[in-house]
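Here's a structure for you.
Only a single protein chain was left out; the remaining protein chains are all shown in position.
Labels run A and B following the written order; every chain starts at residue 1.
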Amino acid sequence: MTEEIIIAGFGGQGVLSMGKILAYSGVMADQEVSWFPSYGPEMRGGTANVTVILSENRISSPVLNEYDTAIILNQQSMDKFEPMVKPGGVLIYDPNGIIHPPKRTDINIYKIEGTLIAAELGNVKTFNMVVLGAYLKAKPVVKMESVEKGLQKSLPSRHHHLIPMNLEAVQKGYEGLELVQAV
Amino acid sequence: MELKDIINPNNLVYEKAKLLTENTMHYCPGCTHGVVHRLLAEVIEELDIQDKTIGVAPVGCSVFAYKYIEIDWQEAAHGRAPAVATGIVRTNPDKVVFAYQGDGDLASIGTAEILHACNRGENFVVIFINNGIYGMTGGQMAPTTLIGQVTSTTPNGRDAGRNGYPLKITELIAQLPGTSYVTRQSAHTPAAIRKCRKAISKAFQAAIAKKGTSFVEVVSTCNMNWKMTPVKANEWMEANMFPFYPIGDMKDSSKSEPESYSPIKN
Partner (left out) sequence: MGELRLMKGNEVIAEAAIRCGCDGYFGYPITPQSEVMETLMEREPWNETGMVVLQAESEIGAIHMIYGAAGSGKKVITSSSSPGISLMAEGISYIAGSELPCLIVNVQRGGPGLGTIQPSQADYFQATKGGGHGDYRLIVLAPSSVQEMNDFVELGLRLAFKYRNPAMILTDGMIGQMMEKVVLADYIPRLTDEEINEKYGSWVTNGRKPYRERNVITSLEMDSDIMENNNLRFQQKYAQMEEEDLLFEEIQCEDAEYLLVAFGSSARVCLKAVDLAREKGIKVGLLRPITLFPFPKKPLAALAKKVKGMLVVEMNAGQMIEDVQLAVGCAGCKVPVMHFGRMGGIIHSPVEVLAALEQKLIGE
């Protein structure tokens, strides 16, 4: 099984680190992984995206034309990546900041109120973990314990005290996923 | 008295320095390079550091410096001797390294390398031969050419408006906290040669003591490209070079420690 994911939003939303934790979770689950970011000046406040691939086999191209799953966190990314979801694939978005919701009828669409939930949790920085939780509900590609191990691996030990809060955010996201359209 | 009575160890007053090789020097008669090479050979012998000294030769007249002193050498690209010396000494911190450079090499094409090596306080010796002209390529203007001085690229004399001003690079280098001993010498009279030898010895001792960069400029002649006899060239140097490039120590950290810089608090 291979899962090809694009995560796209603004720089500062934690797009790249969310992809990194997902990739690390895949490593913990003994999968092949690749994490390929957009990089350079555009990272500083502009749009940021990362392609994460999890697979049981050798991963070929980290650059893709179409994705099994698109996690979309701003309007520019919706415009760019909605057409690139494979038919029957998954699109997850946070409606905060989205003016034009997705129109495709041949894909599964979910939304997650990530911004709201993170605010309720009292730490907006957990936004990306909320979204990760929602994704794992829609696509259980890795187990929760792999995510915990992934967090331990990817965070420097001085930040390990933040792991319980992050796991709580993942749990809230998992619970908060809303189905918009199923095909 | 026969010849063998005269050529006799008891009568020996002068001989080739032990660490000079048998190779015949290619320098023009009257050139300062040969004298400075000899001084280097003497100092390396005296300090007994032949087995841990690495010389870095430049591009210019002294490109073949490596043929004349019996030590390990590296030949650098034009102007890059300080970078080469940095590479050697950083990975071999217990060796004694020196870069030997002319004015075109050090003060023109290699300005970035020399300033930054000195600013980092790289632990090596720089011997800087300043004769105000490009020797090897046939007498073109150097960064240190004096205003009004005739060269093949300033046939009517160096004009500040067109060519800028002679660069006092040694004064610049003396400002840098990384340097420990910075001096300007000459090697045109027995007295000057003795002083120059002392300066070179002191610079090497600073390197052995890991004090940072030591820098010895030797104001020199190029009688061939200046189109003068060796004697006339020495006179011209005293009359014209010395007023602009005054002889003497500019900095000696054995007397005063380099200015301290306190780090910002993180």
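The rule we apply is simple: a residue touches a chain if its C-beta (ideal position, glycine included) is under 8 Å from a C-beta of that chain, and two chains touch if they have at least 3 such contacts.
Every value quoted in this text rests on a predicted model; they were computed, and no experiment measured them.
S.K.: Among B:112, B:160 or B:209, single out the residue that touches the unshown chain.
M.R.: B:112
S.K.: Quick one: say which of B:20, B:56, B:141 or B:222 touches the chain that got left out.
M.R.: Counting the whole complex, the residue in contact with the absent chain is B:56.
S.K.: For the chain left out of this view, which of B:28, B:77, B:147 or B:208 touches it?
M.R.: B:77
S.K.: Can you name the residues of chain B that touch the chain not displayed here?
M.R.: Counting over the whole complex, chain B touches the hidden chain at residues 50-54, 56-57, 63-64, 66, 70-77, 80, 83-88, 90-92, 95, 112-113, 115-116.
S.K.: For chain A, enumerate the residues touching the unshown chain of the complex.
M.R.: So the residues of chain A touching the missing chain come out as 20, 23-24, 27, 32-37, 39-41, 59-66, 153-154.
In the analysis below, only the chains that are shown with their structure count from here on.
S.K.: With centres defined as the mean C-alpha position, give me the chain A-chain B separation in Å.
M.R.: Roughly 63 Å, centre to centre.
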